[in-house]
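The structure under discussion is supplied below as C-alpha cells; questions concerning it will follow.
Every protein chain of the complex appears in place save one, which is left out.
A and B label the chains in the order they appear, each numbered from 1.
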Amino acid sequence: MNEISNDTDFRDALESLDDVQQRQIAVLFVQHVLPMSEDIRLERALKTAADANATQEELAGALKSAHAATFDSHARCGAEGHWADQAGYFVARAAVAATTPAAHARAGGPAWQAAMSARMAYTSMLIEDTSNQSAHSECEWQYQALSDYLNV
Amino acid sequence: MTEIELLSWARGTGLQIATVIFVAGVVIRIFEILMLGRKANLAEAKGAEMSSGLRTVFSRTFPDRGTFKRSSVTIISGYVFHIGLFVICFFSAPHILFLRDIIGFGWPSLPTPVIDAFAVVTIIALLATLVNRLTNKVMRYLTNFEDLLTWFLVFLPVVTGYIAFHRIGMTAPTLLAVHILSVELLLVIFPFTKLMHAFTLFIARWYNGAISGYRGVAS
Partner (left out) sequence: MSASIEKGINAFKRQIDSTVAAFFSSCVHCGICAEACLFYTETGDPKRTPINKTEPLRRIWKSEFTLMGRVGKMLGLSKKVDDEFLQEWQELVYDSCTMCGRCSMVCPVGNDIALMIRKTREGMAAAGQAPEGLIGATNRSVTIGSPMGVKWPALRAQIKHVEEDSGLKVPVDVEDVEYMLLLSSMEIMNFPEFIEAVAKIFARAGVTWTISSEAFEATNSGIQIGVSDIAAVLVQRIVDVADKLRVKTVISPECGHAYTAIRWDGPNLVGKAFNFKVRHILEVLDDLRKDGRLKMASKETRKLTYHDPCQIARRGGVIAEPRNLINMISDNFVEMPDAGKMNWCCGAGGGVSANERADELRLKVFERKKAQLDAVKPDAIVSACSNCRIHLEDGLEEYNMDIPLLSLTETLAEHLAED
C-alpha cells in the first residue's frame, strides 16, 4: 500500500472502505481532536460508533448525542465567538459525521466528513492560540493514521 | 323648538356645520400625512413603485386564503357591513334624492324591500362585528374607547335611518331629524378617528405596494 500524501488519494482510499471500516477510521480522526471538546457525551458516542457490532438503535442514539453536542456548542448569531469553543463545535460535528449512516452522509462519506470537521477543529484552536507556531499538520496526521489502518 | 324647526335646522345649518368640519378635518388629516413626505429610495430598484402601489391598492381588498381561514368572522362581517353601507347610502331612493339636490343628478334606486334587506343584514353584521370585537382575544386587547365610539357612530345612522323610513315609534319629522343628526354626529367626529381609514387606506396601501414592489415583491 502506497503512502497517502494528498487529499485525492486520501478521499479515494476512504471511500473505498465499507461502512463499518469508515466508521472506525472516522472515530480515530475524531478521537485525535477529542481533547478540544468538553462535551462528555462525545466519548460515549464514539465508543458506540467504533463498535463493529453496534446495532442501528445504538448508532441512532449516538448520533442524537453528537447532534445535541453541536447545538450546545455552536456560536450563537451575534454572540461573542470564542474559537476555542468553536473547536468543540467542530469536534461535535466530526462525531456527527462518524455516527451518521453512510446512506445519509454528506459528500465523500462519513469518514471524509469526519476528517474535514476534525481539521476544522484544529484550525479553530490555531485561530484562538496564535502563539502556537506548531509545525503539526492535522491532515498529515490523518494521512498517516489512514495508512496505518489500511496496513494493519 | 318644534319638530319641524329641529328638522329644518338639521337639514340646513346643522348639515352645513357638519359638512364644513368633516371636509376641513379630512383635508387637514390627509395634509398632515402627506406633508411629512418620505425620503427618495437610493437603492437600485427591482420593480416600479407607482404600478406596484396601485396594484396593492386594489389587490389588498382580497385576503389570501390562509388569512381568510384564520380571520373569517372578522373579514366576512366587515365586508358585509361595508357593502351594506355602500348600497344603502347610494342606492336608497331618499338618499339619491338628497344627493341629487347637491350634485345636480341622480340615478336609479333599488326597490325598498331590497334596501330593507340590506339594512337588516348590515345591522346584523355590525352587531356581529361588535360581538367579535368584544370576544375575540386579539381584538379585545386592542379595543379602546375610540373603537366603541366609532362603532356606535356608524351603527346609529343605519338604525335611525331604517326606523325613520318605516316611521316606527316617533313622528316622521322627529325620526328624520334624529337620523340626519346622527349622520351629522358621524361626520363631525369622523376626522378625529380611525374612520379616516376610508381615505387614508388608499395612501397606506399604495405605500405598502410601492415599498414592496421596489424590491420586486407583489404585496
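Rule of thumb we're sticking to: a contact is a pair of C-beta atoms (placed from the backbone, for glycine too) under 8 Å apart; a residue touches a chain by one contact, two chains touch by 3 or more.
What you see is a predicted model, and the numbers here were worked out from it, not measured in a lab.
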Omitted-chain contact residue, chosen from B:Ile76, B:Leu110 or B:Leu201: B:Leu201
Positions on chain A where the hidden chain makes contact: 7, 67-68, 70-71, 74-81, 83, 86, 89, 104, 106-107, 116, 119-120, 123, 126-127, 130, 139
Residues from chain B at the interface with the omitted partner, ascending: 28-29, 32-39, 41-44, 46-47, 56-57, 60-61, 63-64, 66-67, 70-71, 74-75, 78, 133, 136-144, 147, 192, 194, 196-197, 200-201, 203-209, 211-212, 214-219
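We take it that only the chains that are shown with their structure count from here on.
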Centroid spacing, where centroids are CA-atom means, of chain A and chain B in whole angstrom: 67
